[in-house]
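Below is one structure, written out as structure tokens, with a few remarks after it.
Note that one protein chain of the assembly has been removed; the remaining protein chains are unaltered in position.
Let's turn to subunit A:
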Amino acid sequence: MDPVIVETVQEALDRFQNKEVYIHLETTNGAYASHKDEAFFSSGAYIRNAKVVYERAKITGNGPFRTGLKIPFGWVYAEGITHFEIDSKERLLLAGHDFQGKLAVALEISETPFE
């Protein structure tokens, strides 16, 4: 993955506009967080292969970045995005890595379901 280049990511987001796409959205602080620090509240969520059509999308901020996809009755949102990749399957992979380099958030968009 490479550090976010806003223009490149924005172009990729725009390519999926008004198309049926599959979303992987994830946030996590790891299953061991509360084990290592009992005062730490561990939480996380993911949704894999949710099918949506968005009418607009934007990546913004000074880095780490925020991304919002406007869907017919709501939004898809991710913050803390640091890296991106357009992979060999033309999927847009956005990820936020924390100060130790660990994945903290991911938002991925594809025209075909993720495996």
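Just so it is clear, contacts are C-beta pairs under 8 Å (C-beta built on N, C-alpha and C of every residue); 3 or more make two chains touch, one makes a residue touch a chain; residues count from 1.
FYI, contacts and distances are computed from a predicted model.
Choose one: "ABC transporter permease", "Bacillithiol biosynthesis deacetylase BshB2", "Lactate utilization protein B" or "Oxidoreductase". The correct choice is the protein name in UniProt for the chain not shown.
Its record in UniProt gives the absent chain the protein name "Bacillithiol biosynthesis deacetylase BshB2".
Among A:Lys19, A:His35 or A:Arg56, which residue is in contact with the omitted chain in the full complex?
Spelled out, the listed residue whose C-beta touches the missing chain is A:His35.
Considering the entire assembly, which residues of subunit A contact the chain that has been omitted?
1, 24, 26, 28, 30-32, 35, 38, 46, 83, 85, 87, 91, 93, 95, 97, 100-104, 106, 108, 114-115
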